[in-house]
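One structure coming up, written as structure tokens, with questions to follow.
Left out: one protein chain. Kept in place: all the others.
And then chain A:
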Amino acid sequence: MKFSLDFRNMVNRDNNILQLIMMTVLIFIIMTALSPDKFLRYYNFESITYLFPELGLLSIAMMIAMLTGGIDLSVVGIANLSGILSGVLFHYLTRDLGMEQSVPMVMLGVCLSLGVGLVAGAINGFLITKLNIIPILATLGTGQVFIGLCLVLTGGPAIVGFPDAWAFLGNGKLFGIAVPFLLFLLVAGMVAFLLTRTTLGVNLMLIGSNPRAAVFAGLKKSRMILYSYMLSGVLASMAGIILSGRTNAAKSDYGTSYLLQAVLISVLGGTNPAGGKGTVAGVSIAVVALMLLSSGFQILRFSNHLIDFIWGAFLLLVIAINAWKNRAR
């Protein structure tokens, strides 16, 4: 009862979510119709639950930067740097430990990764709020720096040989459900709570909607924006943990195609790039929709390049529809 009421409120307030759900269902129906026996297999959906958390986390990180009218183009750099630094850490500590023995070390690695995200995000926030560099330039620059650091640390090739417990974070199963998916649900729930029920979240929405009025209302604008980039950095480093855990490797140019996809998904999910509006639910549904779309096309044996093309075209189409709808209003 309570839930259904909440849900109805959510849909009413933001019919973007309703539109996204309809779109996702539509994709599901079309793909099922085109290839019922292959698309509906359990394996297909299971593989989606492994693949989408990385992109989902990066998209949420992007959304958070967009809430204040900014953008974080360093998310993939942060993700890779987190994975690589942990890889380097594991390299120096003893390797080839079994599952049980590697847990403390992996916990250390997770802390290191999240710390990297926090510090990297703080650097972004510092450049943006203290030096007044516009977000797109600041994060483009730091993104390059992070990727440069990755190259220096690895010399180019991928770092391999992560401990088992680390791989479990990206590859494992708990109660028959993909661990990265569970992690994603946990983090997404926490971020959703943070954005709607805490002072930080409401501050970010207000600042994004009118930065000048925020100052006149006595909001701590710079500090809140700094926090938002730190949060964005931490989420990116989580994506880095899952990515390196799933592939059991970390490399400076992994997931570079995710960057612009995260921007588009964030907007597709109803985030206003000018600031002040965005939901975790919207972004999450948008990622699921795109994942269904690409897995469907993969089953239909479209080439990977063509799938990229279709993604782009699809994103443009939805954004164009939104723009048209807003204009008509």
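Just so it is clear, a residue touches a chain if its C-beta (ideal position, glycine included) is under 8 Å from a C-beta of that chain, and two chains touch if they have at least 3 such contacts; residues count from 1.
Here, contacts and distances are computed from a predicted model.
Colleague: One chain is missing here; what is its name in UniProt, given the choices "Cytochrome C oxidase subunit IV family protein", "Monosaccharide ABC transporter ATP-binding protein, CUT2 family", "Tryptophan synthase alpha chain" or "Peptide/nickel transport system permease protein"?
Modeller: For the chain missing from the view, the UniProt record says "Monosaccharide ABC transporter ATP-binding protein, CUT2 family".
Colleague: Based on the whole complex, identify which of A:T139, A:N203, A:T279 or A:S294 touches the chain you can't see.
Modeller: A:N203
Colleague: In terms of residues, what is the contact footprint of the unshown chain on chain A?
Modeller: 13, 197-200, 202-203, 205-206, 209-210, 212-220, 272, 276-277
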